[in-house]
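What follows is a single structure, written as structure tokens, with notes after it.
Of the protein chains in this complex, one is absent; all others appear in place.
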Amino acid sequence: MKKMNISKSSKNNMITYGIVIIAYVVMQILLGTGNISSLMKGMLVPLCVYAILAVSLNLTVGILGELSLGHAGFMCVGAFSGAFFSKYMVIAAPGMPGALRFFIAILIGAVMAGLFGILIGIPVLRLKGDYLAIVTLAFGEIIKNLVNILHVGLDEKGLHLAFTNTSIKMSENGTFIIKGAQGITGTPNDSGFTISIVLLLITLFIVLNLVNSRTGRAIMAIRDNTIAAESVGINITKYKLMAFSISAALAGVAGVLYAHNLSTLTALPKNFGYNMSIMILVFVVLGGIGSIRGSMIAAVILTLLPELLRGLNNYRMLIYAIVLIVMMLFNWAPKCIEWRERLMAKLKLGKAAKEVS
Amino acid sequence: MKKLNKLVSVAVASAMVMAMMTGCGSDGNKSSGGTSDGNNGAATFKIGGIGPTTGGAALYGTNVQNAAQIAIDEINAAGGVNGYMLELNFQDDEHDAEKSVNAYNVLKDWGAQMIVGAVTSSPCIAVSEKTKEDNMFQITPSGSAVECVQYDNCFRICFSDPNQGEASAKYISENNLAEKVAIIYDSSDVYSSGIMESFVSGAASYNLNVVATEAFTADSKTDFSVQLQKAKDAGADMVFLPIYYQESSLILTQANAMGYAPTFFSCDGMDGILGVDNFDTKLAEGVMLLTPFAADAQDDLTVKFVSQYKERHNDTPNQFAADAYDAIYVIKAAIEKSGVTPDMSVSDICDKMKAAMLEINVEGLTTVGTGAGMSWNADGEVNKEPKAVKIVDGAYAGMD
Partner (left out) sequence: MSFLTYLINGISLGSVYALIALGYTMVYGIAKMLNFAHGDVIMIGAFTTYTICSTMGLPPIVGVLVAVVVCTVLGMAIEKIAYKPLRKASSSLAVLITAIGISYLLQNIALIIFGANSKSFTSIVSMEPIRLADGQINITGETVVTILSCIVIMIGLMLFINKTKAGQAMLAVSEDKGAAQLMGINVNGTIALTFAIGSALAAIAGVLLCSAYPSLTPYTGSMPGIKAFVAAVFGGIGSIPGAFIGGILLGIIEIFGKAYISSQMADAIVFGVLIVVLLVKPTGLLGKNIQEKV
């Protein structure tokens, strides 16, 4: 009986880790033998980025039970602080090994995004439901707006910061690290598939362990019934804030990875606006709210889908939208679920009948 | 829940298999192309195009795609380049750096030998990083940020942002067009803020008096009353608009409604304003712009191109289209000069073509009326004359 109990959640977790590791091994074999398209090769890191984002948002939406529409804002904070550090180091300490630089960049991105998570979480988590959603959306947009006008320059006297290009007090031979809307160009390409997988595994490890810990149970108790949880002595603010800031920090990690995979980083509505926040939410909901593995898989499917549909040319995004709607209905509509269950039962019956005969 | 997960897993597995198959498929194509260079593979140069054909910037990518296809069809109909045909595969990047890299990889799988693109700046920078790695020849019609051509395999048809801002300041100052200048720009856009910055620094050196610098963002670009009011209050007799024509059309309408009539001066992004369906061109009367292309110019080349574009796509081409059209002809000239053949490796083609780029001089849609062609320096920057035009009676008129 005891054995059963332990194995149920940990077996489930093992499957999740297993899927990632198997995917990694398969991809490595394909990479080694050269049997992989450039497209797939180029998408390996982005897939991990989106998987991390989906898993981290699931912590807020699925485990904590609060709707956040500003997740891309935390990703943005992570991306810009991580890339800022790396670009700075490229200029200030060119001899620094890439791996070390990237490691520190990841830490900085995570810490910065986590801090923003706490900063934003304190006021936001007092609100409920859709009001909370709109405030997170608002914070995401504010972050994007501010990053877009941020100018940071580096010269022999050190760093200079301003909100316009013309007001910056930098000497002639200084260089811009962040140049307003033009963002950061020339971030070193320090990321790679292996490190991305490692980061994904770490994210999974953090989230899955949290869920199965005492803290996780407290968080889920708050989700299921705040008043009841409070009455048994759970510190609501503390646990909510904890889940929210961990989720933000992990999104920051994904941001750093994203920034170090591309040589240019700009805060456009497309990549750091509410559109992206909503996209991450789509991964989470499609994959099953609260299902860590599901959101990871949904992220992979929905990121690959538009690429696989490229053959349709102009109709690509149209078909993508239809597929998204159909998948949602298939996964969520009570009638569809009922029909699927009946189908399953029939198949099982058929199988059993065969075995009998 | 469990079953649901199972179903999702099955779905993802099949998606993965699909991805794998497309991977193998295209790999197969490539290898067969490599081995059978002697026959069908050798007959065409494969040109990859990258730009946004969906999303907010779809207009620019679509124009480039259509115009490049027109140029390629013309060249092929006339017997190709050195007897070789050209083939275009254009991929959508949604104006996103990450998607543009995906698009590039798709094109690589397809066997692209050179790249036309990316259309917009930030994706172009991301793609140039990859073409540099693979040493593939890249020419962007319209990626105007400085970094777009930072590597020696990358060239561009349009002017760079600093170049445009500086040229505008110089032109306004030399022709005494304004006493006080106000700027309205898009602070969330690379192109617009790039030009604005160089205009401001150019204005300082040419003694222009910039009295107001007002911004808007991609998220609030419907109402410009405040920006215009501030320009008006500051007494600006000229408003400089380093932005695209969709927003400009709104600004012109709103300025008219509030009874403010300064001179509007703009860059190549303004081109297309007369082509906006149903736009009251009276509002654009007197607008000046530095642009390489005018869709209603009366020379043979422009007339032929514009009529063909209208016939095929029922739309008026803008300067993105003109840049793309020229880009294909530049590729043609570079191929002819360097004598490359489709059976050479991507890297060899690139090396020869980038050497040839420094020697050629091409006349095209974007040099019409300047009396000279365009040539390139080793930085990848184009050398051609900017043209200033003024809108008079709903049409462009040249300015001297």
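All chains are identified by letter, namely A and B, in their written order; residue positions are counted from 1 within each chain.
Everything below uses one rule, namely that a contact is a pair of C-beta atoms (placed from the backbone, for glycine too) under 8 Å apart; a residue touches a chain by one contact, two chains touch by 3 or more.
Values in this document were obtained by computation on a predicted structure and should not be read as measured data.
Asker: Can you say which of B:N76, B:S173, B:T253 or B:T341 touches the chain missing from this structure?
Answerer: Only one of B:N76, B:S173, B:T253 or B:T341 touches the chain omitted from view, namely B:T253.
Asker: Out of B:E214, B:D271, B:D326 or B:D351, which is the one that touches the chain we can't see?
Answerer: B:E214
Asker: Looking at the whole complex, which of A:G18, A:P123 or A:G350 touches the chain that is not displayed?
Answerer: Of the listed residues, the one touching the omitted chain is A:P123.
Asker: Which residue from A:N12, A:T164 or A:N212 sits in contact with the chain not drawn here?
Answerer: In the full complex, the listed residue that touches the missing chain is A:T164.
Asker: Please output the residues of chain B touching the missing chain, sorted low to high.
Answerer: Listed in rising order, the touching residues are 53-56, 58-59, 62, 187, 214-217, 219-223, 225-227, 229-230, 233, 246-247, 249-250, 253, 257-259, 272, 275-280, 315.
Asker: Could I get the residues of chain A that touch the absent chain, sorted low to high?
Answerer: 61, 67, 123, 126-128, 130-131, 133-135, 137-139, 141-142, 144-146, 149, 163-164, 225-228, 274, 278, 281-282, 285-286, 289, 314-315, 317-318, 320-322, 324-325, 328-329, 331-336
In this section, only the chains that are shown with their structure count from here on.
Asker: What whole-Å value do you get for the distance between chain A and chain B if each is reduced to the mean of its CA atoms?
Answerer: 32
Asker: Would you pull the chain A residues touching chain B in the complex into a rising list?
Answerer: 30, 34-43, 46, 141, 145, 148-149, 164-166, 180-183, 185-186, 189, 258, 261-271, 273, 287-288, 291, 293-294, 297-298, 300-301, 304-305, 307-308, 310, 314, 316-317, 331, 337, 340-341, 344
Asker: Within their complex, state which residues of chain B touch chain A.
Answerer: 1, 3-5, 7-9, 11-12, 15-16, 18-20, 22-24, 26-27, 53-56, 91-92, 94-98, 101-102, 104-106, 108-109, 122, 125-126, 128-130, 145, 147, 186-190, 192-194, 196-197, 200-201, 213, 215, 217-219
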